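I am attaching a structure below and will ask some questions about it afterwards.
Excluded from the complex is one protein chain; the other protein chains are retained at their positions.
Moving on to chain A:
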Amino acid sequence: MAGWTEHTGQAVALPLESIDTDQLIPARFMSTPRSEGYGRFLLHDMRRDKDGTAIADMPLNRHPEASILVARRNFGSGSSREAAVYALVDFGFRAVIAPSFGDIFASNAVNNGLLPLKLDPQVVEEILVGLGGDCATATINLETCTLCIGDDRHGFDLPDKWRQKLMNGWDDIDLTRDRQQEILAFRAARRAEFGWAWPS
């Protein structure tokens, strides 16, 4: 996976609370291999009516070029399904801006190059008002941890490890395998002291 340091794209508002991962991708699509692409499943039941027709005034249908999503609190709550992140990424999103995120969703996002960008609720409300039903150009810089949208500039916090992973497109497996010696030593010590912790 390629890393990124700065991204400029179109931000779109989806001003809802608690957009859970069951909405981001309904369970019935989750058996699909990733190689087939997940973008078409994103928010499927919100974007399409029962016959599968695209709902014209749904923000993502109006702005399929958007790459930054702005939503209300508790985004990505619920199921641990990483497919929710695949759907966002395959649709073209690089970042989601919200006041709070489901914990597992946020880790999954970072593992797939998607930034969960957390801002104060009132700042998110200002951005939502600014966007209205339209798109606006926004720039996110991971080095400086800043978001520029319209004439405004907002700083944000991001754990250092997450920043590094997003910027370098790092994969944890490679990083961890470099620590193999420490892992083996830990395992041996644990086995000696807590032998019962291995299944009988």
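Here is the rule we use: a residue touches a chain if its C-beta (ideal position, glycine included) is under 8 Å from a C-beta of that chain, and two chains touch if they have at least 3 such contacts; residues count from 1.
Here, contacts and distances are computed from a predicted model.
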Per UniProt record, name of the chain withheld from view ["Glutaconate CoA-transferase subunit B", "DNA-binding transcriptional regulator YhcF, GntR family", "NADH-quinone oxidoreductase subunit B" or "3-isopropylmalate dehydratase large subunit"]
"3-isopropylmalate dehydratase large subunit"
Full-complex touch with the removed chain, picking from A:Gln10, A:Asn112 or A:Thr139, is A:Asn112
With respect to the chain omitted from the figure, which of A:Arg81, A:Arg94 or A:His154 is a touching residue?
A:Arg81
Go through chain A and note every residue touching the omitted chain.
16-18, 20, 22-23, 26-28, 30-31, 33-34, 45, 50, 72-74, 77-83, 85, 100-105, 107-108, 111-112, 159-161, 172-173, 176-177, 179, 182-183, 186-187, 190, 194-200
